Structures are given as structure tokens and as C-alpha cells.
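Only one protein chain is missing from this complex, and each of the others stays in its spot.
All chains are identified by letter, namely A and B, in their written order; residue positions are counted from 1 within each chain.
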Amino acid sequence: MMIEQMTGLIDKVRQSAPIVHNITNVVVTNYVANGLLSLGASPVMAYAKEEVADMAKIAGALVLNIGTLTADEVEAMIIAGKSANENNVPVIFDPVGAGATPYRTTVSQRILEEVNVSILRGNAAEIANLVGENWHIRGVDAGVGNGDIVELAKKAATKLELVVAITGKQDIITDGKQVIIIENGHPILTKVTGAGCLFTSVIAAFAAIESNYLLAAAGASAFYGVTAEKAIQSLETPRPGSFQIQFLDSLSLTSALDVKEKANVSI
Amino acid sequence: MMIEQMTGLIDKVRQSAPIVHNITNVVVTNYVANGLLSLGASPVMAYAKEEVADMAKIAGALVLNIGTLTADEVEAMIIAGKSANENNVPVIFDPVGAGATPYRTTVSQRILEEVNVSILRGNAAEIANLVGENWHIRGVDAGVGNGDIVELAKKAATKLELVVAITGKQDIITDGKQVIIIENGHPILTKVTGAGCLFTSVIAAFAAIESNYLLAAAGASAFYGVTAEKAIQSLETPRPGSFQIQFLDSLSLTSALDVKEKANVSI
Partner (left out) sequence: MMIEQMTGLIDKVRQSAPIVHNITNVVVTNYVANGLLSLGASPVMAYAKEEVADMAKIAGALVLNIGTLTADEVEAMIIAGKSANENNVPVIFDPVGAGATPYRTTVSQRILEEVNVSILRGNAAEIANLVGENWHIRGVDAGVGNGDIVELAKKAATKLELVVAITGKQDIITDGKQVIIIENGHPILTKVTGAGCLFTSVIAAFAAIESNYLLAAAGASAFYGVTAEKAIQSLETPRPGSFQIQFLDSLSLTSALDVKEKANVSI
């Protein structure tokens, strides 16, 4: 029942084409916008303190991504986040590289304190660093930890009172009580810059049309992973450049039925 | 006669490879630079207040695009615009999302007051908002209005004393008196982020080599639309990712003869 609901969400996204307001990093902004357009959402990128409150207000969801944060951008994120909160717009937060530098950790904590975040998406290292667990992070990549990732996700969700999506080989999505594990996708995603950031923005597109954020994040994860698998099938040999383009194509092609048939979900 | 002149302009662009100085948004800057390189122009991106006057001065045309404006960038646009004016460099303005937030509307009006803009390119909603018409804008997309777009374009051109290009299913180009309508292109362009922004920069490349800006904008529109059609013909199924790349390829391939044969122009 829940799986049917999850897999059907892409149809709702395409019907309503929600506006997703992204305050994201300069590395991935083009790829994120193209990915959202391709799957059927309406991306908006707006960063100025003077306008982010107005833009967040009219959006279906707000993405805060600190991949290339600056002090000005952080101020804009706080302003946008508060406006989203006041207008019941869900906020999806991607703490890129939290733990890699003290500044990223501090900023992430500040955002979590001042803004009511609905869904937090990151790799295991980033999430661990945010809740004070010891986890080695290598640059902005996931690194390797010894902890139990499911326990880490539950702990973070409970402590921060939000839905956590730890993505990687397995995507673990939890509100602290219920845990959904999705195992789709392909390792080549780690060779495309912004694959994680786009994932966050796809979750936002789903959260814009589904207020059960556990379901929204899980639905986005299944859709994203199945899309990667479909892209791989269309390529003779998976290579980073051609995969990147094929993945954009596949985002426009993957149907609710595809997701239903191929999603590998454990609840 | 005018159509011959229009369709032949791409040859002049390729012969002189004009420098196009873009102060554009972070989402599209890579795609715009690649598009300009591919068709045969020389893109320059420069944003710092300390250098934009110097860069605008040596350019063949200056593009101001407020897609991800910040207060600093707006200052740089004004400085660059004034330098372009003093040096007889045409200024092409793309008021991305004017009307979507009050800030964008205010900044757009300020640019139009302080800088002598030669060509204004936008969708119908953006142009309507700039001249005080009531038009619904959805995020940064065109939205739907009930007005007569040709009348809107003429009104804007007359009021602002410049050439207006309202682009969409039809491109309407006018100096307030003469109206040129071009109907080429393909709907998939709306699925590629920056397709409108690149269009603006292509108009700039044409304005750099043709001082009749009505002709320059019309020539760019015909070239751009025919190029999209050629790209579509090269693809088995049009999809956003592969179209994006094929369009870059086609920008290098579309000839003056192609434009002459396929341009659908009403004068």
C-alpha cells in the first residue's frame, strides 16, 4: 500500500509541476535546474537577500544546499527558510561537506536551529557530523565510518525532529520511528558532480506535492534510483559524461509503472 | 530583401567572431559560453565592479541578465551598461523573472532608467510586468496572459524606446512601428535551462555585427529557431539532455542557407 503510494508520486509531480526554489551551489546549479525541468518540475534559482523571502513564499518547496556557501548566501538561506516556514513551504536541507571544515558544520547547525527543516538529505559522514558522531569525511565525499547507518539515521531524525535521508549504496529514510530502505541506483552516480544535490532537489519536488515527508523522500529515492538504472540500460558502456546526459533524458521518461516494477524497497 | 539580410547575418558573425560580454546568471553561464563559442562568437564573462567597464568597452555587445541577481551584480551591470553606452557598444537586456518578485521588477526598471538598452528580450510575462500590464508570471516561466502579445511588444518598444523581442511559440520583434514575427523552434527548448538566456546572448552576437537592431534581433531569432529544428531532426526522439548537446552541435552547423530555406518569417 505504502509502496503503491510512493511509486505513484511522480505522476502528481508531473501534473502539478511544482515550483522548487533552490538556493544551491554554483557547481551544480545548471544540472539541478535541467534535472528538475526534465522530470517535470519548475525550478527557480534565487539567492539575493532582497528577494528570497518573496520567492520562497510562492514555491512548492525550498532547497537549501551549502555546497559553495558564502556568508551572504547563508544569510539568504536563513531569510528564505523563515519565509518558507511562515508560509508552510517544506524546507529540504543538504549539508554538503558538513564536517569537512568547521565553517560548514557551524553553518549547518545554525540553519537547523533557525529554520524548521522538513527533510535533511546527506551522506552518512555529513549526517554523523551534524549529530556529533565521529565519522571520517574525505573532502566533500562520504568517507568511511564504522557505525550502523540505520541507527545513525534514526538518531539524527529523532534528535533534529525531521525526516532524514541518508543516501549512498542504500538510501535510508526515516522519521526516527519508521525506516524505509531503498536499494536502487548505480555507482556511476558518484562520478557525476551534483548527483547528490539533484537528488535533494528531486526530494523537494516530491515534498511539494506530498506532505507526508517520509513518503515523499522515499518516493523520490525510488524514482531517482530506478531512473539511474534505466539510464544505464540505455548505454552500451556506462561512462560519466554520456551517463550524465542520458540520466537527464531518463528523468523525463521514467514512469510511475517503471518505479513500481523496479523499486527495491524494504519497510 | 529584409529576409535575405536577416538570414545572412550568421556569416558576418562567424567572420568577425565578436566578443560578447555577458553579465549573466550562474545557472546558465556555462551553457551560454558554449553556445556562443559553438556558433562562432567569442564569449567573455566578467562580473567584478573593478573591471566590467574595461571589459564592456572592448566588447562587440554587452548582455545584462538578472537571472540570479545580487546587489553587487546589479551595481556591476549599471557600471558595465554605462561604459557600453559611452563606447557605442549595444546593450541587450534579459529581465529574467521580472514580476516574479518585487526586487526583480525594481532592478529591471532601474537598469532601463540608468542604461540605454538597445534590445530587450523576455517572455510575455516579463515584458508585461515591465510596462505595468497585468500578467500572471509563474516562477520565472512565462505564465499565461490574455493580452495581445503583438500589441504588448509594440507598447513596450514605444514606451521604452528600444527594440523588443518577446520570445515564445512565436517570436515577436518590434521597434514599436515595424513588427517581425518568426515562427521557428521547438517546444523542447522550454525543457533546457538557459535556452532563453542563450537566445539573448545570441541576439547580442548579432547586434555586435548589425547596427539595425530590429534586423539583428530578427536574424538571431530565425537562426536560433532553425537551429533548434535542425537539432530535433538529428535526434531519434527529442529528450531534454540529448537535445541540449545536439543543440550545441547544431549551433556550429546551421548555415545562412539553412536559415534562408527554413525561416518562417512574417513582416
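We adopt the following convention: contacts are C-beta pairs under 8 Å (C-beta built on N, C-alpha and C of every residue); 3 or more make two chains touch, one makes a residue touch a chain.
Keep in mind it's a predicted model, so treat the numbers as computed, not measured.
Of B:I78, B:A124, B:I245 or B:V265, it is B:I245 that touches the chain left out of the display.
Set against the missing chain, the residues A:T70, A:N134 or A:Q233 yield one that touches it, A:T70. Within the full complex, the residue among B:I58, B:A71 or B:L257 touching the omitted chain is B:I58. The omitted chain makes contact with just one of the residues A:N116, A:T158 or A:T193: A:T193. In the complete assembly, the contact with the undisplayed chain comes from A:N30, out of A:T7, A:N30, A:T174 or A:S250.
Residues of chain A in contact with the chain left out of this view: 25-28, 30-31, 67-71, 97, 100-104, 138-141, 190-194, 239-242, 244-245.
Taking the whole complex into account, chain B touches the unshown chain at residues 19, 26, 29-30, 33-34, 37-38, 42-51, 54-55, 58-59, 72, 244-249, 251-253.
Basically, only the chains that are shown with their structure count from here on.
Between chain A and chain B, the centres computed from C-alpha atoms are 33 Å apart.
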